[in-house]
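A single protein chain has been omitted from the complex, and every remaining protein chain is retained in its original position.
Coming up: chain A.
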Amino acid sequence: MHNSSRRGFMGKAFGAVAGVGAVGSLVAMKKSWDPLPSVKAAGFTTLDMTIYPEGELITEKWRGKPIFVLKKTAEMIASQTESQKARSVTVGGSEFMIAIGLCTHLGCIPSYNPAEKSFLCACHGGMFNWAGEVTKVPPPRAFDIPPFKIEGNNMILGEVGPEYKAMKDSGITL
């Protein structure tokens, strides 16, 4: 009896030590798979917003993702609905449609058709209008807007400015 309780104690003590070790190594394994600091540090891009021509879609790159930049024409601004206006970003007096160029369904890059002023996602047939809103499912929501901060005529992607924060709080973007 004496012996077996000693064994029992050793078993439990070993279990406790091994348990601590196992949890510790799981933490290490999880963290090893996190994006590297160098990857995170490269996560900022500055755009000079004065260079964009009106009414033409330009694709920039941020964190390996395409970023759609469309300087709105006067005509577009005039025809904007309330919800489209809420998605609009103003820098240096001009209005822009700015969005992560990945379909909100499964992440393909929709292509822009300048004649129809709309985006078509070839993967599952989703469609968006020039303001970035869904006009045909399956995409569940409008294009996401990348975190941005406005500084003069520049826009810094990856940093959160007050304009972006307001959009996020009002649920315009995720």
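As a convention for this text, a residue touches a chain if its C-beta (ideal position, glycine included) is under 8 Å from a C-beta of that chain, and two chains touch if they have at least 3 such contacts; residues count from 1.
Heads up, the rule we're going with is that contacts and distances are computed from a predicted model.
Considering only "DNA utilization protein GntX", "Gluconate 2-dehydrogenase subunit 3", "Cytochrome bc complex cytochrome b subunit" or "Extracellular solute-binding protein", the record for the omitted chain gives "Cytochrome bc complex cytochrome b subunit", by its UniProt protein name. Residue-wise, the contact with the chain that is not shown comes from A:65, picked out of A:65, A:117 or A:168. Remark: the omitted chain is touched by one listed residue; of A:93, A:140 or A:171 this is A:140. Of the residues in chain A, those that touch the hidden partner chain are 30, 33-36, 39, 43, 59, 61, 63-66, 105-109, 111, 122-125, 137-138, 140, 174.
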